[in-house]
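Here is the structure we will look at.
Apart from one protein chain that is not included, each protein chain of the complex appears where it belongs.
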Amino acid sequence: MKQKNLELAVGLFVALGLAAFFMLAIKVSDLSSLGNDEGYRVTAHFENIGGLKARAPVTLGGVRVGRVVGIGLDPQSYEAVVTMSIDPKYDRLPTDSSASILTSGLLGEQYVGLEPGGMDSYLKEGGTLKLTQSALVLEKLIGRVFTNMASGESAPPKTP
Amino acid sequence: MLAISARSDFAPPHDDPLVTMRRLSFSRGEHRIFRELDLTIPRGKVTAIMGPSGTGKTTLLRLIGGQIRPDAGRIEVDGICVHELGRKELYQLRKRMGVLFQSGALFTDLSVFDNVAFPLREHTRLPESLIRTLVLMKLEAVGLRGAHALMPSQLSGGMARRVALARAIALDPTMILYDEPFAGQDPISMGVLVKLIRTLNDALDLTSIIVSHDVKETAAIADYLYLISDGQVVEHGTPQDLSHSASPWVDQFMHALPDGPMSFHYPAPPYETDLLTGTPS
């Protein structure tokens, strides 16, 4: 009887521990980060990816459709090459869709946002997104605002 | 035989000894506990080893059990040299030895019943019902069958010693070493124990070694006595021989005289020097 209780308590303890690990795996971390996901790969070239990191989400209309799996540099064009893995559920993305690097909030993390195109052919494994828009780099943005302001000051007198 | 034993005229008291020690020396640091000790334990008898506290009686039992190794000399148990055995063979030999520790040494996390069942469960594959029978039998023998459900912390010192005895005989060993079996026993259980040791020895054809300083009880059951002091055997013989001995050592010990050749003190420099120097050395 006493031995039974002991075994029961130990069994509960082990179950609790395993449940904790289960929670850490399912609820806390992203199980799909386990490499062998079934998504199809799509690449896109960007002039500048800013602070984009591997594992950043890929969204379409705010819905997560995949994630960034690799970041590299094209040695010829000196462009950044971003490889994304797209959930096979979303297999009807037009080939002329565009990708841009966006920031969630002012200081939030960066992610890839897709805009669907209008073609009838769809992206497949190994496909490429041609239309891309680089990350907004704050320093460049500020620089552009200043030049605009400078040209704006001198401009009005010219136009009647 | 009764002359103060010098090694030259040492003769084994029986032809077929179970334990023999030859020129055994052992020291703890600076303190030499045995100096070329010779001792023979006859088979099938109750042999008592007596001597003042701190002479190394417990140490002697440990040497026989192979827990410690001698610095020099030889200990043989049943023809096997104990201190030359590997661990496996030593354990094999120990299965035939029961030891009653001076402190009892019961497992405090096990009940009385489980303590006695411990060697049976470890070394046999007996069914639980048979183990129960055996354990209750051994506990009955020491008069503690009613206490089988108690934990060791609920026992008195004397009861704990008796449970330890039941545990020591659980595997029906061929040899039992008793370290102070009578200490802390009331007169009744002392009498029971004395009878029990004798009965066990004769009924199971055991060899018993008793270490004790309870002269009267020990002399009553022992077939043969050894008196050790100062690292050597001072005297040996049957109880009758010793009680009529002319030797002052034996006389002092057997009749519990406070003064005599046997020292009550742990080896120390002269008292006056210690007092005068002011710092204990």
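Each chain carries a letter (A and B) given by its place in the written order, and its residues are counted from 1.
By definition in this document, contacts are C-beta pairs under 8 Å (C-beta built on N, C-alpha and C of every residue); 3 or more make two chains touch, one makes a residue touch a chain.
In this section, contacts and distances are computed from a predicted model.
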In UniProt, the chain not displayed here, chosen among "Intermembrane phospholipid transport system permease protein MlaE", "succinate dehydrogenase", "Glycerol-3-phosphate ABC transporter ATPase" or "BioF2-like acetyltransferase domain-containing protein", goes by "Intermembrane phospholipid transport system permease protein MlaE"
Checking the contacts here: which visible chains does the omitted one touch?
A, B
Full-complex contact with the absent chain, from A:57, A:94 or A:117:
A:57
Thinking of the whole complex, not just what is shown, which of B:31, B:69 or B:95 touches the missing chain?
B:95
Which of these touches the unseen chain: B:53, B:103 or B:154?
B:103
Give me the chain B residues in contact with the hidden chain, please.
65, 67, 87, 91-92, 94-95, 97, 99, 101, 103, 105-108, 118-119, 122-123, 164, 167, 171
Taking the full complex into account, what residues of chain A touch the chain not shown?
3, 6-7, 9-10, 12-14, 16-21, 23-25, 27-31, 33-34, 55, 57, 105-109
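The rule we apply is simple: only the chains that are shown with their structure count from here on.
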With chain centres defined as C-alpha means, what is the inter-centre distance between chain A and chain B in Å?
80
